[in-house]
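Shown here: the complex without one of its protein chains, the others still in place.
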Amino acid sequence: MTVLGYLANGLVFSSIIVLGSIGLSLVYSIADFANFAHGDTMTIGAYTALVTFGAVGGLGGAVLGLPYGFFLALVVGIAVAAVVAVGTEKLIYEPLDVDSIGLLITSIGIAFIYRAVIQIRFGSGFTRFDIQPLRPIESLVPYGVRVTLHDVAIVGSAAVLVVGLHVLLQYTDLGRKMRAMADNPDLARVSGIRTKRVKLWTWVIGAGLAGAGGVFLGLFNQLSPRMGFNLLLVIFAAVILGGIGSVYGAMAGGFLIGMINQLTPFFSNVVEALPIAPNWLETVLENLISIEYANAIAFVIMVVVLLVRPNGIAGEGAT
Amino acid sequence: MSEGALPKRDAVLRVDDLQKSFGGLAATDHASFAVERGTITGLIGPNGAGKSTLFNLISGFYEPDGGTVEVNGIDVTGMEPYQVADHGLIRTFQTPRKLEGMTVREAMLVGPRNQPGESFIKLFATPGAVGESESANLAEAERILEEFEIDHLATQPATDISGGQMKLVELARAMLAEPEVLLLDEPVAGVNPTLAKKLKDQIRRLNEQGTTFLLIEHDMEFVMDVADPIVVLDQGHVLTEGTPEGVRSDDRVIDAYLGGGT
Partner (left out) sequence: MSLLSDPKGAVADLTRPEAWVLGVSVAFMLFLLGALLTGALGPTYFLFLVGLAGMYALLSFGLNAQWGFTGLINFSVAAFFGIGAYGSALMTASGSPIAGGFNPIVGLVVALVAAFVLALLIGIPTLRLRADYLAIASLGLAEVVRLIVLNERWLTNGSAGLRGIPSFFKGWPVLSTFPETMPGIRLVVIPGSPVILETAFWQASLNVLLVLAFAGAAYFVLRRAHQSPWGRVLRTIRSDEDLARALGKNTYSFKMQSFILGSLIMALAGVFYTHLNLYVGPGDLDPITTFYAWVAVILGGSGSNRGALFGGIVIVTIREGTRFLNDVALPIDPAPLRLLLIGVVIVAVMRYRPQGILPPQRELIWPSAVDGGGTPDTPESGVREQKGGGSDE
């Protein structure tokens, strides 16, 4: 595959990561804790869509190779993820009298519960949407780009959702209040913003986006009960790279991490081609910059960012 | 009184041309002053003058953008807080810190420096020495608690005592660290008058016994009563310093307070 090909894959994967990282960042800044159940929220969205799509079927037509029924399933997936998140907030997080670390630990328990329920119901194996897999788009193949219409749909839908979020944040009342709360929670409360309300909407939006990300992840890759948790650390890396507390930073971070992740085979080829001086260094680099370590690279970047530039690209401090 | 540079005969703490900006705003703007050994020096100024920032800079919690801090003639600028404390500068905090799960005397025992038992190896290599030092420190802690007239609180959980009592404990604990100079950050904020008087008496008594103090306080009566000299901070730099009467009647000081800080 050519560089262009890897970049195209990166774009698709980034779309999924961005949907996850925006949601995580929103919850981090407004509910003020690191939500470890965020990955499993994506899983909930994916499996809800699976069930819905299985129930309603194709519904006649299709667009970009995806049946209308799939889009309906997507919407239901988003909705259910949002509902579950709001329910969890009201029933579990809100009544808790603990600090943000206590909430972090609780969210781990919640993550396990989400995942366990899905695993009990669906088993622990892999599964896919019942959609005909497509062949890569003919006109792009000569450029070394192997993307299908499904991938286009993913990128397109993610773009729509992100633009929608941007419009919400910048031009609506709710968006203003959300930004105010993220910037300065005490001031926001004092100036009469109904913080509980805003928090609930944040959960709705954050979880909804995560749910969408989960559905697309299931389409891009496959579904399994661990799919969300496996991606969680990568999403954390994206949020930290972009800067905690900044939604736009999370978008940038998600984009970069997604790209780097999919470009790993390319980097691997580059490293193999380059003559590197000490032989042992060459071996080490060749070993470490390879597909198996794609995720590990993201984690290492995350730790480096925390050490060197804790504000990430756009956010607040880390110590 | 002229700005800042009264030559101090024996300055236990000297701050020279200190600067610190946050996001373009100068919180500390070329501040210079010195604290003479054996005094209770007061640091006052309107809200936003930068008193807390100055404390944080002096004690090492913030790193200055410029200028120097000297304790006993030793340059401690840019050192980590624990290193600054090691040179004899001990500070307290404005809000009393809740120590969960500790009793008062346990909290006190964190004060003394260079305890052999703080070395993990020594716990197993020289337990006898650890035990001896611990006994001595405990006895000293109980003695100080007695002097402060709060020895009855020794085995109480630290979270059980009132905020004012906690401030007394913090002062007592700071003394166990054998400070050259003790920085008190709003020692009587939110404390009832009886306990505030007790704190004042203790500060005076300890000062007579040789401890130098630098304290920030908003309570004007308190500061004017206990401190001399008084340094006035405004908008990050030293406006003036002098005796309580001198400062109280200084027009510039009155202006700074009435005009309202930044």
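The first chain written gets the first letter, and so on, giving A and B; residue counts start at 1 in each chain.
Convention: a residue touches a chain if its C-beta (ideal position, glycine included) is under 8 Å from a C-beta of that chain, and two chains touch if they have at least 3 such contacts.
If you're wondering where the values come from, they're calculated on a predicted model, not measured in any experiment.
Screening A:Ala46, A:Ala111 or A:Ile313 for touch with the missing chain picks out A:Ala111. Across B:Leu13, B:Ala85 or B:Ala172, the single residue that touches the chain missing here is B:Ala85. Screening A:Pro95, A:Pro142, A:Gly192 or A:Pro275 for touch with the missing chain picks out A:Pro95.
By the touch criterion stated above, the residues of chain A touching the omitted chain are 33-34, 92, 95-98, 100-102, 104-106, 108-113, 115-117, 119-120, 123-124, 225, 233, 236-237, 240, 287, 292-293, 295-296, 299-300, 302-303, 306-307, 310, 318-319.
Even with one chain removed from view, chain B keeps its contact list with that chain: residues 59-61, 80-82, 85-86, 90-93, 97-103, 105-106, 109-111, 113, 115-120, 123-124, 127, 130-131, 133-135, 138, 155-157, 159-166, 173-174, 177, 192, 194-195.
One rule holds in what follows: only the chains that are shown with their structure count from here on.
A straight line joining the Cα centres of chain A and chain B is 48 Å long.
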